[in-house]
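Removed from the display is one protein chain of the complex; every other protein chain stays in position.
The letters A and B name the chains in turn, as written, and every chain counts its residues from 1.
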Amino acid sequence: MSKSSATNETETAQSATTSARSGEVVIRGDTVTVETQERIELTDVTDRVIALVRASAVREGIISLWSMHTTFAVFMNESQKALHADIKRLLESMVDRDADWMHNDPDHSDCDRLNADAHLRAMLLGHSLTLQISGGELVLGQWQRVLVAELDGPRSRSLRLQVIGIADRTS
Amino acid sequence: MSKSSATNETETAQSATTSARSGEVVIRGDTVTVETQERIELTDVTDRVIALVRASAVREGIISLWSMHTTFAVFMNESQKALHADIKRLLESMVDRDADWMHNDPDHSDCDRLNADAHLRAMLLGHSLTLQISGGELVLGQWQRVLVAELDGPRSRSLRLQVIGIADRTS
Partner (left out) sequence: MSKSSATNETETAQSATTSARSGEVVIRGDTVTVETQERIELTDVTDRVIALVRASAVREGIISLWSMHTTFAVFMNESQKALHADIKRLLESMVDRDADWMHNDPDHSDCDRLNADAHLRAMLLGHSLTLQISGGELVLGQWQRVLVAELDGPRSRSLRLQVIGIADRTS
C-alpha cells in the first residue's frame, strides 16, 4: 500500500429513493477467512464482501458482517497504510497491554493467552457491521472500505456474511 | 435546545411479543442529507428516520442506517445540548487532534485534510446502526434519539436508510 487510499469507483445510491416489493426473498451466507501475520493487523475485505453481494443476486437488501471471534473486530474506515498505523497506535494507547488485567491473572482466569488487551480493543472497534445493498451493489461512500482487525494474532480468522434481500422485480 | 432533552411520546413495543408472517415484503431506501456548520457537530435525525419508516408502510421489520462517509458517524443517545457538549469533549480528549498522526504526515499520506482525528473519533462512535420497526413505528425508548456526528466539518453529509420488513397481514 502506498500513501494513497483505496477508493470506490462510484458511490452508489447517494440520492435515489429505491424500493422493491414482493420479489423473491433470498438469504445467503458465507464465511471469509483471513490468515493474519502480526499480533495487531488490519485487513481490507471489501472486495470479498462485494463478491458475495454480487453472487447473491440480491438487488435491494442488507448484508450483516459478524466476526466469529472475541478478539477480532470488523468496522469501516479508509484503507490507507498510514491511517492503519494510527488506528493501531490509538488502540495501544487506549488499552494498555501491560496493565494488571484480571483476565491475565492465573488467580482469576484460566486463559493462558494473556490477551485481555485484545478483548478490550476489539470491544471498542466492534464485532458486527450491517451494510446495505441497492441496485445490486454494496452501498459505500467514496473512501469507505470494510476492515477487519486482528488483535491477538497471528491466527486464522473467520468473518461470517449473511445477505438478506429481494432478488428481482424491483420497481 | 434548552436544558431539556427531546423525548419520545411513547415507548413502543416494550412488552408485547409481535410477529408477522408472509405478508408483502417491502424494502425501501432513502438518503438523509445534513449540512453541517462546525468542525464537530451533533444533529438529531430521529424525525427524518421516523418519516421514512412511516412512508414505507412496513409494520414489522428493521431499518439500517449507514453513514456514507468515513468521518461522519451515526449512533444513539439522548438529545440534549449539555450532553452533546460532553460527547464532543470526550472525543477531543480521547483522540488528540494535534498528535503526530501518520495520516497527517505528507511523507506517509496524500491526504491534505489533516483529519486523522476525525477518522479515529468516527471509528469510536461507529458508522452503522440497526433499529427495529414494530406496529408500524420505530422502536425507541423514552430518551432515545438517533444522532449523527460531523467530525470534520463543515460539509454536506449523507446518511443512507434502508427499511426491510413486512407491510401487512400481521397477526
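The rule is simple: contacts are C-beta pairs under 8 Å (C-beta built on N, C-alpha and C of every residue); 3 or more make two chains touch, one makes a residue touch a chain.
Keep in mind it's a predicted model, so treat the numbers as computed, not measured.
Asker: Of the residues A:49, A:76, A:95 or A:149, which one touches the chain left out of the display?
Answerer: A:95
Asker: Thinking of the whole complex, not just what is shown, which of B:32, B:131 or B:161 touches the missing chain?
Answerer: Final answer for the missing-chain contact: B:131.
Asker: Check each of A:20, A:49 or A:116 against the chain that is not shown and name the one that touches it.
Answerer: A:116
Asker: So that we can see where the missing chain sits, which residues of subunit B does it touch?
Answerer: Missing-chain contacts on subunit B: residues 3-5, 11, 13-23, 25, 60-62, 75-78, 80-83, 85-87, 89-90, 94, 124-126, 129-132, 134, 139, 141, 143-144, 164-166.
Asker: Which parts of subunit A face the unshown chain closely enough to count as touching?
Answerer: 24-31, 62, 64, 66-70, 94-95, 101-103, 105, 108-111, 116, 119-120, 122-124, 126-128, 130, 158, 160, 162, 164, 167
Note that only the chains that are shown with their structure count from here on.
Asker: Could you please state the distance in Å, as a whole number, between where the Cα atoms of subunit A are centred and where those of subunit B are centred?
Answerer: 18
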